[in-house]
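Structure first, commentary second.
The complex is shown incomplete by one protein chain, all other protein chains being positioned as in the whole.
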Amino acid sequence: MIGFRLAGQRPPEPTRVTDTVVTRYEHVYEVDPALMTEHIRQHDFPAWETHRIVASRWEHLDWMHAHWADSVVSADELLADPPL
Amino acid sequence: MSEQSEPTGNGHREAQFAQEWRNAAYNCYSSGHKFCREVCPVMQVTRDEVHSPTAFHANIVAMEQGHLSVEDVARDYVHCTQCGACELRCPNTLFTGDFYRFRTRTVDVVKAMRALAVDSGVHQPNWQRWVDATAQWKSEPVLGDVPVSQDHVADWAAGLSIPVGGETILFCDCEGAFYRTSVPRAAARILQAAGVEFGLMREQWCCGGPAAEMGYTDRAREFAEHNVADWRQVGAKRIIVFDPHDYIAFTEDYPRYFGDDYQFEIVLMVELAAELVRDGRLQLTHPVERVVTYHDACRLNKRKGIHEAPREILRAIPGLTFKDVDHVTQWSYCSGAGAGLSIERPDLTAEISRRRVERAAGLGVDTLVSACVWSERPLSEQGGKRDEPVDVVDLLELVAQAAGLDGGRAGPSATSATVGTEGTEAAQ
Partner (left out) sequence: MTATTVSDPVVEELVQICGADHVFTERSARYNRARVPAPFPVHRWSEYVPDVVVLPTSAEQISEVVKLANRYRIPVVPRAGGTGLTDGAVPLRHGILVDVKLMNNILEIDMDDRTVTVQPGINMLKLNEELKPYGVIYPDDPASYPCSLVGGRIGTSGWSLIGGRYGHTRDLVISFEIVLPTGELIRVGDGGGPKIRKSSTGYQLKHLFMGHQGTLGIVTEATLELVPRPEAEFAAFFSYPDYDSAWRSTGSLAKSGLATLAGVVLFDEWKLSYLRRDDEAYIPQPDSVRCVVATAMYGTTDEVRPAAKRLLRIGQESGGNYLGDEISQGDWASRHDRYATPLHGRTPSGQVVPMSWHCEDASINWTALPLVREEWHEIVRRLIDRHPIFDDWGMFAYTNGAFKPWGDYLTEIDVGIWEQELDDESWAAWVQAKRDIAAVAVDHGGSISACHGACREGEVDLVPREMGGGFDVMKRIKRVLDPLNIMNPGKYLLDQAYEEGEPS
């Protein structure tokens, strides 16, 4: 049965990507938490919050494409089909 | 021309509040681009900047600078359904909220300002009466002058032979328990048909969510403590909820109250129903001949990102013609019923619902399906007023019908029918 459990919402520990950026989930980047200690603190951010925002962002971008045009032409596709 | 406000008795409390919310306020105020305005259901109607999420944040900066007091702004904060559209749409959430683990939190700002108002003795009269009645009767006064009580809180389950207690509890919210009883009845019948064991609470009180949303934080906490104690006493491990407002209360408010002690699994009925249908434990074999569109419940879609399960269910119901509007477009939609707006500004809720129903009618449907029992009262009222009425039904009512279950008449119960749809306004 699918349900919400508080214990399951704890985010994994971060791994470093660059000297200012870390990652906890695949393809999701975060600022190094050490940079948010003096003037502004991070929020309590359970896993569902991160996933909701990431999913919503992609959905919003898809919506924007569809808002402006009926289709999107892929450059990767054009480049794979020579000659240009 | 514009003098500093005189220090009031609440000055210290306001200064502390402004300090606590300073970074949240400046994160909006330093931007001020107002991507929130056009998705806000209240702003779409009033077009008044004092109702905007921008103003809700700017007021805190103004408070810090001594320009505004809580008396000046308390009424403005009534104008919010806490639907979450603004804080999701805000680029500070949508584009970088996950990167910084810091997002726009307009809902929390509104709740906190409303709590500051209450703590400062600035009350909204209808909210105060509503919360007092809830504290007295342990359930919300959803039937207006007709009292609700613990003696009748489980009347909706008559004839369904649901036991009390157990590992899995079905939590029934106040609007469902007393007004639109067909929704909990449908939920119960679905669970029984699919062989899911569950029971009811011994003493079910209001979840406390509405009190928290209106700023009555002590009351909210009181209800929460009682409910969790009741769950613990019957050995509950899992709570099934059908009302999105309860889902929010149990997955956001209650963890804040109880911390790591809070071990319960919270199951949303609509996600469970989708799973039951997917797994074949619930067979949808009776055609439902309706042309429908789905109203994304704000607290599921915007606040939680839950929008696929209801659509999966609708696509599985035979006989149904489903004309969908995507869930991103629906970030700007709302019934206007949430966060006490319908109690203090029923005229505004009515207009927001009227516009929602008109959008549905424009698709050529005969039915608007919702997954939020609170939205169904104002939506039904507006749907019924049209020359070509649009019927408003709950998703669980449709599922029960499609599964051939006798869940009772879809719509408000016989008792609530005598009260009519003015119930909330009549809570004087």
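The first chain written gets the first letter, and so on, giving A and B; residue counts start at 1 in each chain.
Convention: a residue touches a chain if its C-beta (ideal position, glycine included) is under 8 Å from a C-beta of that chain, and two chains touch if they have at least 3 such contacts.
Just so it is clear, the structure is predicted and the values come from calculations on it, not from any experiment.
Asks: Who does the absent chain touch among those shown?
Replies: A, B
Asks: Just to verify: which one of B:D48, B:E167, B:E197 or B:E308 makes contact with the chain not shown?
Replies: B:D48
Asks: With the missing chain put back, one of B:V61, B:C172, B:A236 or B:V392 would touch it. Which one?
Replies: B:V61
Asks: Which one, B:Y26, B:Y257 or B:F322, makes contact with the chain that was left out?
Replies: Spelled out, the listed residue whose C-beta touches the missing chain is B:Y26.
Asks: Would you write out the residues of subunit A that touch the absent chain, in ascending order?
Replies: Answer for subunit A: residues 17-18, 20-21, 28-31, 35-40, 58, 61-62, 64-65, 67-76, 78-79, 84 touch the chain left out.
Asks: Using the touch rule from the top, list residues of subunit B that touch the missing partner.
Replies: That gives, for subunit B, the contact residues 1-2, 4-5, 22-23, 26-27, 29-35, 37-38, 47-50, 52, 54-55, 58-59, 61-62, 65, 67-68, 72-73, 76, 89, 91-92, 95-96, 99-100, 102, 329.
Everything below uses one rule, namely that only the chains that are shown with their structure count from here on.
Asks: At what distance in angstrom does the C-alpha mean of subunit B lie from that of subunit A?
Replies: Centres of subunit A and subunit B (C-alpha means) sit 27 Å apart.
Asks: Can you check the complex and tell me which residues of subunit B touch subunit A?
Replies: Subunit B residues touching subunit A: 23, 27, 88-89, 93-95, 97-103, 105, 238, 250-251, 255, 260, 262-268, 271-272, 275, 304-305, 326-329.
Asks: Mind listing the subunit A positions that touch subunit B in their complex?
Replies: For subunit A paired with subunit B, touching residues are 1-7, 28-31, 33, 36, 39-43, 45, 48-57, 59-60, 62-63.
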